[in-house]
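I have a structure I would like to understand better, so I am pasting it below and will then ask my questions one at a time.
All protein chains of the complex are present and in place, except for one that has been dropped.
Order of writing sets the chain letters: A, B and C. Residues in each chain are counted from 1.
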Amino acid sequence: MMTAPPVVSIKNLRIALPKGAERPFAVDGVSLDLRPGKIVCVVGESGSGKSMCAHALMGLLPDTVDVASGEIQFEGRDLLKLDDDGWRDLRGRRLAMIFQEPMTALNPLMRIGDQMAEMFEAHDLLTPKQRRAKALSLAREVGLPDPERIVRAYPHQLSGGQRQRAMIAMALALEPAVLVADEPTTALDVTTQAQILKLIRNLQRNRNMAVMFITHDFGVVADIADQVVVLRHGKVVEEGPAAAVFTSPQHDYTKALLAAVPSMDPPTRAPLDDQLKAVEVIGLDKTYVTSGGWFRDDRKVDAAREVNFSILKGETLGLVGESGSGKSSVARLVMRLIEPDRGTVRIGETDLTSLAGKALRAERHRIQMIFQDPFASLNPRRKIGHIIADGPIAAGVAPKVAFDRARDLLGMVGLDAGALDRYPHEFSGGQRQRVGIARALALEPEIIVADEAVSALDVSVQAQVLRLLEDLKARLGLSMLFITHDLRVAAQICDRIAVMQRGAIVELKPTAQLFASPDHSYTRELLAAVPGRKERAPAA
Amino acid sequence: QEPKTGGVINAVIQPEPPGLMLAMVQNGPVQMVSGNIFEGLLRYSPKLEPQPELAESWTVSEDAKTYTFKLKKGVTWHDGKPFTSADVLFSVEMLKQTHARARSNLMQVDKVEAPDDTTVVFTLKQPFGPFLGIFEVGSMPMVPKHLYDGTDWKTNAYNNAPIGTGPFMFKEWQKGSFIRLVKNPNYHEKGKPYLDEIYWQIIPDAAARSVAFETGKVDVLPGGSVENFDVPRLSKLKDTCVTGAGWEFFSPLAWLWLNNRQGPTANKKVRQAIMYAIDRDFAKDVIWNGLGKVATGPSASSIKFYTDDVPKYPYDPAKAKALLKEAGYNGEKVRLLPLAYGETWQRWGEAVKQNLQDVGMNIETISTDVAGGNQKISDWDYDIAFTYLYQYGDPALGVGRNYVSSAIAKGQVFNNVEGYSNPEIDKLFADGAVATPDSKRKEIYEKAQKILVEDVPVAWQLELQFPTITRCKVKDLITTAIGVNDGFKDAWLDK
Amino acid sequence: MLSFIAQRVVKGVIVLLAIVVLNFFLIRLAPGDPAIVMAGEAGASDQVFVKQLREKFGLDKPLPEQLLIYVKGVATLDLGFSFRQQAPVAKLIMERLPATLLLTLTAFAISLALGILFGTLAARFAGTWLDTSVTVFALIFYATPIFWVALMGILLFSVTVDWLPSFGYETVGGNYRGFAHVLDVAAHLIMPAMTLGLFFMATYTRMTRASMLEVKRLDFVKTARAKGLSDGVIQRRHVLRNALLPVVTLAGVHSGTLIGGAVITETVFAWPGIGRLMYDALLQRDYNLLLGVFVICSAMVLIFNLITDLVYRLVDPRIEFAA
Partner (left out) sequence: MKQFWTSMLRNPSGLIGLIILLLAIAVAVFGPLLFPNSPWRMVQRPFLPPFTLSTVPLGTDALGRDVFAGLIFGARVSLLVGLVSTLVALIVGVPIGAIAGYFGGKVDDALMRFTEFFQTIPSFALAIVLVAILQPSIYSIVASIAVVSWPPVARLVRGEVLSLRTREYVQAAIVTGQSHGWIIWREILPNALSPVIVLASLMVATAILLESSLSFLGLGDPNLISWGYMVGAGRTVIRQAWWITVFPGIAILISVLGLNLIGEGLNDALNPRLSREGR
């Protein structure tokens, strides 16, 4: 196939950050071309400048940053020299964009159809009636169910996937030459993500659009990219056709990134059958009831239905399932952060569900938790030392002893002792997650519950933390309930995996067995939706 | 000058009257408005001489115990029914139950009879010197028997649209806004009244009231409707006339109740010290803008049998200090209760407090609203409290009640609140009320005044004057001893 | 929607009942006795007379019995009888209510309209001199006591230039009819409504400004810009509408303060509303009237709140009337 001339050609783009930012340029000398009918994937860690490139191309850079140099050629002119009217004319009509968060990218007070029709209105096209008709046909084209109803609905009445479809419909309304998609699937479930990726791919092919697709997920890259551009600290470190980048990455950074992507092949694990049960969960039920007030029906969500499982000493049980399936709820039930409607949680011989108040507090140290968000899980106003030592002190350990132990723990998770007197904001995400692990270990628990403990981290950091967890678990003989929506991660760390759907565990098997021969259709669906499965990243 | 007929007057009324049925409520504003609607048997000249109103003439028997009134003929109520002696008898009965002052005034009356439609005879239990002084409209308004007899007075519909015999008839009351009265075309004095309408404007804020006058929105500011500080400025406006007349019957006298029962003020020396400590000329000149007079004793100078031949208490802080020392006062807390009647009174309270502090008294001001203050006074729960009272022309009506021991009773804000008790004074006032002739009364009352001023049961301050401010085109507004309260029947507009 | 209103009404009634009980005891705790106040005004008083009055008012009965009688009355929409004013409380209040409603609603409209206008301007030009001056302008009215602004207004507009009447609701004796009457009332309304409105304007200005800046950062505004919409449309349709939601909520909460603020405004401008009626009633210990005013004011607040909630729900589709 002949390479067509580029529609957009970014040359030597350099975007300056305001004074005091972590580095002087958000984007530093980036050049890349977008060609009709091709998808260029821009990948890189968080903060590497991916979004800045995209926003520069749309003329939507925040006021606080400036383009220092470079040009963006589009249809024979330099976009960076456009005035406001020039931009307004191009945006939407020739250049369109899809954002990461389908929840917030739509105006909550406007009907979907009206927001679609605005696309035409902005460029003075068609009559209001025609616009509405067009909105309807667009809704149909992106595969929204029951389009007549959907165009009259408000954003909150749609699911995340539906909203993202609506966004895509909007972006495509005026048949733009270029589509910019900034992590359009990151907020979605694997299954939904797979559908949206397919939709974008199809539409782009039919219309011969040039697409700039931003993601940090190599699986996604593997699925859809024609061209790959790898960014690091605002600079392009590697660029080339997708196949080439995957099979023979040139730059060390790219190699490291690829290496950090967990494989879908579970490693072989020694069986643990002869161990005692560390945790036993029997018949847990939990229904959330949102009170509707006196004259209204209550809203009910079954977050856990007849959940049964047990974890052996030294075992890691994975809990997977799509968003909203009840994983976190089960974790909280096990932790007694919320009260079950029915059922028992037993730790060793102790029935945790029968305890309350002081007695419960006294037993809590036996089961500890690692949280998802490294930012939200540490109190911003307490020093690391306190964050780690508070638990033991509350349990009656002398402060001095507790702080000494905190220092040891920091060493154990790979942080130096100076961290004790610092505040959380002085640490990176990966480091904070280590602090969170140290806090959980401080109470010398028997079991650790990790709820999406690595989901918020970049792949490279994620790999380190996973290694750390494995290592600690082995050294301290812990059991672990590991919750994730990422099957690749689950494959690497879990002895057994439980699959949840709508509050119920539909399948529970040793990891290798689950991947090799899934029984339940939902499990199969999940496995199929994991991005980058076909191409299979060459990794460890 | 010949009166001219026609025209509308806008006057200020403050505060808004709670009702207009004079027989049921009698505070200042009610009297002011209803004095146009209702009438009494008599009026009083500025010299406090009785003059005919509903009664054409009257005679007093030899033994001074029988008073016979001849009623005016052809007087009708606003609804056209004739006014007769039956109405008078009914009014007396009703007022005894609804009108506290009338009730005590009528205590002396043995029986009232009506030999015919136009004659009423009052028979007293014993002679009562000031008896002819209780018949003005505020003290004894005439009530229409045919509308009130046999009804529940307090819920009678006519309370809200009163019917009287007066020169003006009630027309409209927009609560919070204005009260409108219109000319009574069938008024019993031919040719009167001259005015077509009166609007009583309700303006709650003192500053707003003076602005209303200044901008020509109202023509009459009855006494007390603007703060004293504003009087000099308003009087200087062009086309503005000011008069202090029309208060002779009331002769308001201001003093400080001193609690004679307990605390430092129970000591006569302390009470005298208080008299010396207070700069009353300052109060008159600065706080009352030079209006009024420094009081010399329990009686205002316009009241019958007044004398200034009494001990004097000039402003003398040194003497006050000495007296306090003698009395053994050493800094006990003394509670001062000012009167919550507006800025002037508040300033006055502050000045008195400062005066007393200057001689070494430890004063704490207790602030309350009118209701709270009245409660404290009536519970005798105060040390020093401001008040001012009307004197009603005769020591037997307005003076004695404040000092005789028979008038000590908890639960009231007037009469002998201070708890002063002196058998000699009790006897003097008892004798004075029934003595005849006037020369004898004079002797008795002068003696009483001397004793009282020596004892200082209360600290007399000022004879107050409440100037009435009008546009000069308003003529003959004030012709009697109760001034604006006697209705606008003589008033006319010089256009 | 109907069931939503019904639910709110029931809740409101309970709150009102609680208010009645609380205020009943609160007011009775106050020193001062209406019988003595009235007796005092009669120019003399003796105990027999005061006792008569107390009996007449029902003040001689034990407190719980008085409360019971009152609550029973309120339940049948009978707010009792004001002995001082010789009229049913409900009637007295109804005479004054329209004036207060006119005043507060106008003030409310003024404050909201100006506040949103200025807030929008300030947000649009945030960081510039215009933003600063608008904010300071609004703040000055907020920082100046209401009575002070009122006095200055009277001095300036009534005394110095004589453009506007300084007191009252209409020209007494003016006998205006039809449109002339409306104009007359409007002329009287301007100053009180402005005084009250300007005070509350500052809050809305700041709220609108902050909210606009907050909304501007949201993703959907970026979406709107990516569509190529003009700035004006984005501001109006996307930013302002969303930014107004918290302002609406605030406005509902504010209604209580607004009605309270009317006490002073009504006093200074002789506006015949219930704020003043309340103050007079308090001074005279006219218990029934005072309680009645409290109940009505609280009911007004509840109604204001309900209306803002309804408006909120109409504007914001995310909140539904029924599940």
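Methods note: a contact is a pair of C-beta atoms (placed from the backbone, for glycine too) under 8 Å apart; a residue touches a chain by one contact, two chains touch by 3 or more.
Keep in mind that this is a model prediction, so the values were computed, not measured.
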Omitted chain - touching chains that are shown | A, B, C
From C:L63, C:L105, C:L130 or C:A143, the answer for touching the chain not displayed is C:A143
Please pick, from C:L26, C:V48, C:I69 or C:A113, the residue that touches the omitted chain in the full complex.
-> C:L26
Answer key for A:T215, A:T254 or A:Q368 versus the chain not shown reads A:Q368
Out of B:V92, B:A254, B:I287 or B:A433, only one touches the absent chain, namely B:I287
Where subunit A meets the left-out chain, the residues are 62-64, 332, 335, 337, 361-362, 364-365, 367-369, 371-373, 376-382, 387, 390-391, 394-395, 436, 439, 442-443
For subunit B, which residues touch the unseen chain?
-> 206-207, 210, 227, 229-230, 233, 282, 286-287, 338, 340, 343, 346-347, 349-351, 353-354, 357, 364-369, 372
Residues belonging to subunit C that touch the chain removed from view | 15, 18-19, 22-23, 26-27, 29-31, 126-127, 131, 135, 139-140, 142-148, 151, 155, 159, 206, 210, 213-214, 216-217, 253, 256-257, 259-261, 263-264, 267, 275, 278-279, 282-283, 290, 293-294, 297-298, 301-302, 305
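The criterion applied here is as follows: only the chains that are shown with their structure count from here on.
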Can you name the chain whose C-alpha mean lies closest to the mean of all the C-alpha atoms?
-> C
Averaged-CA centre spacing for the pair subunit C and subunit A, given as whole angstrom = 50
Cα centroid separation between subunit B and subunit C, in whole Å?
-> 39
Subunit A to subunit B: how many Å between their CA centres?
-> 87
Touching two or more other chains, which residues of subunit A qualify?
-> none
Residues of subunit C that touch subunit A when the two form their complex | 3-4, 6-7, 10, 218-220, 222-231, 233, 237-238, 241-242, 315-318, 322-323
Spell out the residues on subunit A that touch subunit C in their complex, using ranges where they run on.
-> 58, 60, 84, 87-93, 96-97, 99, 101, 104-110, 118-119, 121-123, 154, 156, 167, 170-171, 292-299
Complex contacts: residues of subunit C adjacent to subunit B = 30-34, 36-47, 49-50, 52, 56, 81, 83-87, 92, 95-96, 99, 151, 154, 158-159, 162, 165-170, 172-173, 267-273, 276-277, 280, 282-285
